[in-house]
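Note that one protein chain is taken out, while the other chains of the complex remain in position.
The block that comes next holds chain A.
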Amino acid sequence: MTGAIDIKKEAMASQERAAGPWREGWRSFRKSKISLVGAGIVIFFIVLAVFGPYIAPQGINEQDLSKRLLAPSSAHWFGTDDFGRDIFSRIIHGARISLRIGFFAVILSVIVGSLLGILAGYYGKWVDTIISRIFDIMLAFPSILLAIAVVAVLGPSLQNALIAIAIINVPNFGRLIRSKVLSVKEEEYIVAAKAIGMRDSRILFSHILPNSMTPIIVQGTLAIATAIIEAAALGFLGLGAQAPAPEWGKMLADARIYLLKAPWTMIFPGLAIMLTVLGFNLMGDGLRDALDPKMKS
(Lines give C-alpha, C1' and ligand atoms only; values in the text may rest on other atoms or scores of the structure.)
Protein backbone atom coordinates (compact mmCIF):
# COMPACT_ATOMS: atom_id res chain seq x y z
CA MET A 1 0.00 0.00 0.00
CA THR A 2 2.65 2.48 1.06
CA GLY A 3 4.78 1.19 -1.81
CA ALA A 4 2.18 2.25 -4.33
CA ILE A 5 2.03 5.73 -2.86
CA ASP A 6 5.81 6.02 -2.97
CA ILE A 7 5.83 5.10 -6.64
CA LYS A 8 3.18 7.68 -7.36
CA LYS A 9 5.14 10.34 -5.52
CA GLU A 10 8.26 9.44 -7.41
CA ALA A 11 6.45 9.62 -10.71
CA MET A 12 5.22 13.09 -9.81
CA ALA A 13 8.67 14.19 -8.79
CA SER A 14 10.27 12.97 -12.00
CA GLN A 15 7.63 14.82 -13.97
CA GLU A 16 8.62 18.05 -12.27
CA ARG A 17 12.26 17.84 -13.10
CA ALA A 18 11.78 17.74 -16.86
CA ALA A 19 9.89 20.93 -17.29
CA GLY A 20 11.97 24.11 -17.46
CA PRO A 21 11.37 26.32 -20.50
CA TRP A 22 14.98 25.82 -21.68
CA ARG A 23 14.63 22.08 -21.54
CA GLU A 24 11.52 22.22 -23.68
CA GLY A 25 13.46 24.25 -26.22
CA TRP A 26 16.20 21.62 -26.32
CA ARG A 27 13.60 18.91 -26.82
CA SER A 28 12.22 20.53 -29.93
CA PHE A 29 15.70 21.48 -31.18
CA ARG A 30 16.68 17.81 -31.04
CA LYS A 31 13.83 16.86 -33.33
CA SER A 32 15.22 18.79 -36.28
CA LYS A 33 17.94 16.80 -38.10
CA ILE A 34 19.29 19.72 -40.09
CA SER A 35 19.93 21.86 -37.01
CA LEU A 36 21.68 18.92 -35.35
CA VAL A 37 23.97 18.76 -38.40
CA GLY A 38 24.63 22.49 -37.92
CA ALA A 39 25.37 21.95 -34.25
CA GLY A 40 27.67 19.07 -35.22
CA ILE A 41 29.65 21.28 -37.59
CA VAL A 42 29.91 23.99 -34.94
CA ILE A 43 31.10 21.52 -32.32
CA PHE A 44 33.62 20.11 -34.81
CA PHE A 45 35.14 23.54 -35.35
CA ILE A 46 35.11 24.30 -31.63
CA VAL A 47 37.09 21.10 -31.05
CA LEU A 48 39.50 22.19 -33.79
CA ALA A 49 39.84 25.59 -32.18
CA VAL A 50 40.52 24.19 -28.74
CA PHE A 51 42.78 21.28 -29.63
CA GLY A 52 44.16 22.68 -32.92
CA PRO A 53 47.83 22.79 -31.89
CA TYR A 54 47.70 19.13 -30.83
CA ILE A 55 45.88 17.96 -33.96
CA ALA A 56 47.74 19.89 -36.64
CA PRO A 57 50.64 17.96 -38.23
CA GLN A 58 52.71 21.13 -38.58
CA GLY A 59 53.02 24.55 -36.97
CA ILE A 60 51.74 27.66 -38.69
CA ASN A 61 55.11 28.96 -39.66
CA GLU A 62 57.14 25.97 -40.69
CA GLN A 63 58.35 27.15 -44.05
CA ASP A 64 59.92 24.82 -46.56
CA LEU A 65 60.67 26.75 -49.74
CA SER A 66 61.56 23.59 -51.61
CA LYS A 67 57.95 22.54 -51.25
CA ARG A 68 56.22 25.69 -52.53
CA LEU A 69 52.69 25.44 -53.97
CA LEU A 70 52.49 21.66 -53.91
CA ALA A 71 49.15 20.14 -54.89
CA PRO A 72 47.22 18.18 -52.22
CA SER A 73 48.83 14.83 -51.54
CA SER A 74 49.04 12.30 -48.74
CA ALA A 75 51.84 14.29 -47.11
CA HIS A 76 50.05 17.63 -47.39
CA TRP A 77 46.30 16.95 -47.49
CA PHE A 78 45.38 20.47 -48.57
CA GLY A 79 48.65 21.20 -50.39
CA THR A 80 51.16 23.91 -49.52
CA ASP A 81 51.20 27.68 -50.01
CA ASP A 82 53.74 30.04 -51.55
CA PHE A 83 56.09 29.68 -48.58
CA GLY A 84 55.82 25.91 -48.53
CA ARG A 85 53.62 25.92 -45.39
CA ASP A 86 51.12 23.11 -44.86
CA ILE A 87 47.66 24.58 -45.60
CA PHE A 88 45.85 21.85 -43.65
CA SER A 89 47.75 22.78 -40.49
CA ARG A 90 47.20 26.47 -41.03
CA ILE A 91 43.46 26.00 -41.46
CA ILE A 92 43.25 24.00 -38.24
CA HIS A 93 45.10 26.75 -36.40
CA GLY A 94 42.92 29.36 -38.11
CA ALA A 95 39.76 27.88 -36.58
CA ARG A 96 40.80 29.32 -33.26
CA ILE A 97 41.16 32.84 -34.67
CA SER A 98 37.90 32.83 -36.58
CA LEU A 99 35.81 31.31 -33.80
CA ARG A 100 37.32 33.57 -31.21
CA ILE A 101 36.56 36.63 -33.25
CA GLY A 102 33.04 35.33 -33.93
CA PHE A 103 32.23 34.53 -30.30
CA PHE A 104 33.80 37.50 -28.60
CA ALA A 105 32.63 40.09 -31.10
CA VAL A 106 29.08 38.79 -30.76
CA ILE A 107 29.22 38.53 -26.97
CA LEU A 108 30.51 42.07 -26.77
CA SER A 109 27.80 43.44 -29.02
CA VAL A 110 25.12 41.40 -27.25
CA ILE A 111 26.14 42.86 -23.90
CA VAL A 112 26.30 46.45 -25.09
CA GLY A 113 23.31 46.12 -27.41
CA SER A 114 21.10 44.46 -24.79
CA LEU A 115 21.93 47.05 -22.19
CA LEU A 116 21.14 49.94 -24.52
CA GLY A 117 18.08 48.17 -25.95
CA ILE A 118 16.63 47.30 -22.57
CA LEU A 119 17.05 50.87 -21.33
CA ALA A 120 15.47 52.28 -24.49
CA GLY A 121 12.59 49.82 -24.38
CA TYR A 122 11.83 50.05 -20.67
CA TYR A 123 12.21 53.74 -20.00
CA GLY A 124 10.99 55.00 -23.39
CA LYS A 125 10.60 58.73 -23.96
CA TRP A 126 13.85 60.68 -24.42
CA VAL A 127 16.08 57.74 -23.42
CA ASP A 128 14.52 55.75 -26.23
CA THR A 129 14.79 58.64 -28.68
CA ILE A 130 18.50 59.16 -28.09
CA ILE A 131 19.46 55.48 -28.17
CA SER A 132 17.27 54.66 -31.15
CA ARG A 133 18.58 57.58 -33.20
CA ILE A 134 22.16 56.50 -32.52
CA PHE A 135 21.23 53.02 -33.75
CA ASP A 136 19.63 54.53 -36.85
CA ILE A 137 22.75 56.52 -37.63
CA MET A 138 24.93 53.43 -37.27
CA LEU A 139 22.62 51.35 -39.43
CA ALA A 140 22.68 54.02 -42.13
CA PHE A 141 26.29 53.05 -42.93
CA PRO A 142 26.99 49.84 -44.82
CA SER A 143 28.32 47.65 -42.02
CA ILE A 144 31.63 46.68 -43.66
CA LEU A 145 32.32 50.34 -44.45
CA LEU A 146 31.72 51.25 -40.83
CA ALA A 147 34.02 48.42 -39.74
CA ILE A 148 36.73 49.67 -42.10
CA ALA A 149 36.33 53.17 -40.66
CA VAL A 150 36.63 51.86 -37.09
CA VAL A 151 39.73 49.83 -37.93
CA ALA A 152 41.20 52.82 -39.77
CA VAL A 153 40.85 54.84 -36.59
CA LEU A 154 42.11 52.14 -34.21
CA GLY A 155 44.80 50.72 -36.50
CA PRO A 156 44.77 47.37 -38.28
CA SER A 157 45.06 44.35 -35.99
CA LEU A 158 43.05 41.30 -35.11
CA GLN A 159 41.87 42.76 -31.82
CA ASN A 160 40.73 46.00 -33.44
CA ALA A 161 38.92 44.01 -36.12
CA LEU A 162 37.08 42.24 -33.30
CA ILE A 163 36.12 45.56 -31.72
CA ALA A 164 35.00 46.94 -35.07
CA ILE A 165 32.80 43.91 -35.73
CA ALA A 166 31.36 44.18 -32.23
CA ILE A 167 30.50 47.85 -32.78
CA ILE A 168 28.75 47.37 -36.10
CA ASN A 169 26.58 44.61 -34.61
CA VAL A 170 25.45 46.60 -31.58
CA PRO A 171 22.45 48.32 -33.23
CA ASN A 172 21.10 45.00 -34.55
CA PHE A 173 20.94 43.52 -31.07
CA GLY A 174 19.87 46.78 -29.52
CA ARG A 175 16.87 47.12 -31.79
CA LEU A 176 15.95 43.48 -31.41
CA ILE A 177 15.89 43.56 -27.63
CA ARG A 178 14.22 46.96 -27.53
CA SER A 179 11.26 45.69 -29.53
CA LYS A 180 11.05 42.58 -27.38
CA VAL A 181 11.19 44.61 -24.17
CA LEU A 182 8.43 46.87 -25.48
CA SER A 183 6.10 43.90 -25.68
CA VAL A 184 7.31 42.11 -22.55
CA LYS A 185 6.99 45.15 -20.30
CA GLU A 186 3.26 45.33 -20.99
CA GLU A 187 2.76 41.75 -19.81
CA GLU A 188 0.65 41.33 -16.73
CA TYR A 189 3.42 39.59 -14.79
CA ILE A 190 5.48 42.76 -15.06
CA VAL A 191 2.59 44.78 -13.63
CA ALA A 192 2.35 42.08 -10.97
CA ALA A 193 6.05 42.49 -10.20
CA LYS A 194 5.52 46.22 -9.72
CA ALA A 195 2.49 45.56 -7.55
CA ILE A 196 4.61 43.33 -5.33
CA GLY A 197 6.88 46.31 -4.73
CA MET A 198 9.92 45.38 -6.81
CA ARG A 199 12.61 47.81 -7.82
CA ASP A 200 13.12 48.65 -11.46
CA SER A 201 16.52 46.96 -11.51
CA ARG A 202 15.06 43.68 -10.29
CA ILE A 203 12.17 43.87 -12.74
CA LEU A 204 14.57 44.58 -15.60
CA PHE A 205 17.11 41.88 -14.92
CA SER A 206 15.08 39.16 -13.27
CA HIS A 207 11.83 39.42 -15.25
CA ILE A 208 12.19 41.39 -18.46
CA LEU A 209 15.66 40.28 -19.55
CA PRO A 210 15.16 36.50 -19.24
CA ASN A 211 11.89 36.79 -21.14
CA SER A 212 13.53 38.83 -23.89
CA MET A 213 16.55 36.59 -24.39
CA THR A 214 15.33 34.01 -26.90
CA PRO A 215 15.52 36.19 -30.03
CA ILE A 216 18.98 37.30 -28.88
CA ILE A 217 20.21 33.73 -28.66
CA VAL A 218 18.92 33.00 -32.14
CA GLN A 219 20.21 36.23 -33.63
CA GLY A 220 23.51 35.79 -31.78
CA THR A 221 24.15 32.39 -33.34
CA LEU A 222 23.43 33.75 -36.79
CA ALA A 223 25.55 36.82 -36.07
CA ILE A 224 28.57 34.65 -35.25
CA ALA A 225 28.43 33.46 -38.84
CA THR A 226 28.32 37.01 -40.18
CA ALA A 227 31.07 38.09 -37.80
CA ILE A 228 33.33 35.32 -39.11
CA ILE A 229 32.70 36.49 -42.68
CA GLU A 230 33.31 40.10 -41.68
CA ALA A 231 36.54 39.15 -39.93
CA ALA A 232 37.62 37.27 -43.04
CA ALA A 233 36.72 40.27 -45.18
CA LEU A 234 38.74 42.60 -42.97
CA GLY A 235 41.59 40.10 -43.06
CA PHE A 236 41.33 39.93 -46.84
CA LEU A 237 41.58 43.70 -47.02
CA GLY A 238 44.62 43.62 -44.79
CA LEU A 239 42.78 45.35 -41.94
CA GLY A 240 42.34 42.38 -39.65
CA ALA A 241 44.83 39.68 -38.81
CA GLN A 242 48.38 40.45 -39.86
CA ALA A 243 50.84 38.02 -41.42
CA PRO A 244 51.83 35.39 -40.57
CA ALA A 245 48.64 34.69 -38.56
CA PRO A 246 46.71 31.86 -40.25
CA GLU A 247 43.44 33.80 -40.44
CA TRP A 248 41.25 32.33 -43.17
CA GLY A 249 40.43 35.63 -44.86
CA LYS A 250 44.04 36.66 -44.81
CA MET A 251 45.00 33.29 -46.33
CA LEU A 252 42.52 33.90 -49.14
CA ALA A 253 44.01 37.32 -49.80
CA ASP A 254 47.59 36.08 -49.84
CA ALA A 255 46.68 33.24 -52.18
CA ARG A 256 44.73 35.20 -54.74
CA ILE A 257 47.68 35.70 -57.11
CA TYR A 258 48.06 31.92 -57.35
CA LEU A 259 44.39 31.32 -58.11
CA LEU A 260 45.05 29.72 -61.49
CA LYS A 261 48.41 28.15 -60.74
CA ALA A 262 47.54 26.62 -57.37
CA PRO A 263 43.79 26.87 -56.76
CA TRP A 264 43.96 24.75 -53.54
CA THR A 265 45.60 27.70 -51.79
CA MET A 266 42.27 29.51 -52.06
CA ILE A 267 39.76 26.69 -52.16
CA PHE A 268 40.47 25.24 -48.73
CA PRO A 269 40.42 28.43 -46.64
CA GLY A 270 37.27 29.39 -48.53
CA LEU A 271 35.68 26.03 -47.77
CA ALA A 272 36.60 26.38 -44.10
CA ILE A 273 34.85 29.77 -43.93
CA MET A 274 31.82 28.46 -45.79
CA LEU A 275 31.47 25.38 -43.63
CA THR A 276 31.71 27.25 -40.32
CA VAL A 277 29.21 29.85 -41.46
CA LEU A 278 26.88 27.14 -42.72
CA GLY A 279 27.13 25.34 -39.40
CA PHE A 280 26.22 28.43 -37.38
CA ASN A 281 23.38 29.32 -39.76
CA LEU A 282 21.83 25.86 -39.60
CA MET A 283 22.13 25.85 -35.84
CA GLY A 284 20.64 29.34 -35.61
CA ASP A 285 17.67 28.34 -37.74
CA GLY A 286 17.12 25.31 -35.56
CA LEU A 287 17.31 27.44 -32.42
CA ARG A 288 14.79 29.85 -33.85
CA ASP A 289 12.32 27.07 -34.53
CA ALA A 290 12.90 25.65 -31.07
CA LEU A 291 12.86 28.83 -29.01
CA ASP A 292 10.74 31.36 -30.84
CA PRO A 293 7.21 30.96 -29.52
CA LYS A 294 5.80 32.67 -32.60
CA MET A 295 6.92 29.78 -34.78
CA LYS A 296 5.24 27.28 -32.48
CA SER A 297 1.64 26.38 -33.04
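Here, contacts are C-beta pairs under 8 Å (C-beta built on N, C-alpha and C of every residue); 3 or more make two chains touch, one makes a residue touch a chain; residues count from 1.
We adopt the following convention: contacts and distances are computed from a predicted model.
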item	value
Record-based protein name (UniProt) of the chain missing from this complex, from "AzlC family protein", "Heme exporter protein B", "FecR family protein" or "Dipeptide ABC transporter ATP-binding protein"	"Dipeptide ABC transporter ATP-binding protein"
Touching residue (missing chain; options A:A71, A:I107, A:V191 or A:L259)	A:V191
Contact set of chain A toward the excluded chain (per top definition)	9, 12-13, 16-17, 19-21, 187-189, 191-199, 202, 207, 210-211
